[in-house]
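Have a look at the structure below, then the notes.
As you look at this complex, bear in mind that one protein chain is not there, while each of the others sits in place.
Showing chain A:
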Amino acid sequence: MIQKKYAIQIDDLTVAYNYKPVLWDIDLLIPEGVLMAVVGPNGAGKSTLIKAILGIIKPIAGSVKIFGKPYKKQVNKVAYVPQKGSVDWDFPTTSLDVVMMGTYGSLGWIKRPGSKEKKQALEALEKVGMLEFKNRQISQLSGGQQQRIFLARALVQNASIYLMDEPFQGVDATTEKAIINILKELRKAGKTLVVVHHDLQTVPEYFDWVTFLNVKGIASGQVKEIFNDNNLTKTYGINYKVAINK
């Protein structure tokens, strides 16, 4: 039997905080090479889904496979862009240094980053248009710039799968355009991207694949096939137009 190749395969995943389930029995297949939005209301478990895929949160049931293997064996194939608020931006370090952190995974323990890693980091900074801010202390960056630094850090990981938790949060329109262009480029290069997204209006424009989530999995598939009134109502509990204008 020939199995279709899935970048991420999630089976019966249940995650709970203090025994209160936030994700209930999720089954999700994410094909390789899609640019996928994860949408759902607040508290739907979108960030939790990403963290569970990465093993940051331990599920109480179910399994996650990355290209058919457990995450621990595929660490270098996955890059993660966390929410901007997840770190302390007053930390004494520069943009370049934060981006270099993306290379630590391939370096492993003890080995230190050298000129090769620095070159990769500089290239990534250039890609996100942040080269001129390379020596800037990170608290001196604007919200949009901080988001780009996180994106650059994921780029140097040179992974096959990119998991992003609200990369468009608190960024201006120009930065949003710049980020989405980079995401589309990555997809063209055959990468798989999973993006927690809030703005329903831009889903058809930005993404080709979508997953509706509200504690349980509602639907997952191609945007042009399943991004409709029915699924939006099921996910948000209100009608499509209201949800989209929210």
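Criterion: a residue touches a chain if its C-beta (ideal position, glycine included) is under 8 Å from a C-beta of that chain, and two chains touch if they have at least 3 such contacts; residues count from 1.
Everything that follows uses one rule, which is that contacts and distances are computed from a predicted model.
Missing chain, UniProt protein name: "Manganese/zinc/iron transport system permease protein", from among "Nitrile hydratase subunit beta", "Hydrogenase expression/formation protein HypE", "Xanthine dehydrogenase small subunit" or "Manganese/zinc/iron transport system permease protein". Only one residue in the set A:Val98, A:Met164 or A:Val215 touches the chain that does not appear here, and it is A:Val98.
Note on the undisplayed chain: of the listed residues A:Val75, A:Val203 or A:Ile226, the one touching it is A:Val75.
Checked against the hidden chain, the listed residues A:Leu54, A:Val203 or A:Ile226 yield one contact partner: A:Leu54. Although one chain is not shown, part of chain A still touches it, namely residues 18, 51, 54-56, 72, 75-76, 78, 80, 82, 86-88, 91-94, 98, 101, 104-105, 107-110, 112-113, 132, 137, 142, 144-145, 153, 172, 174.
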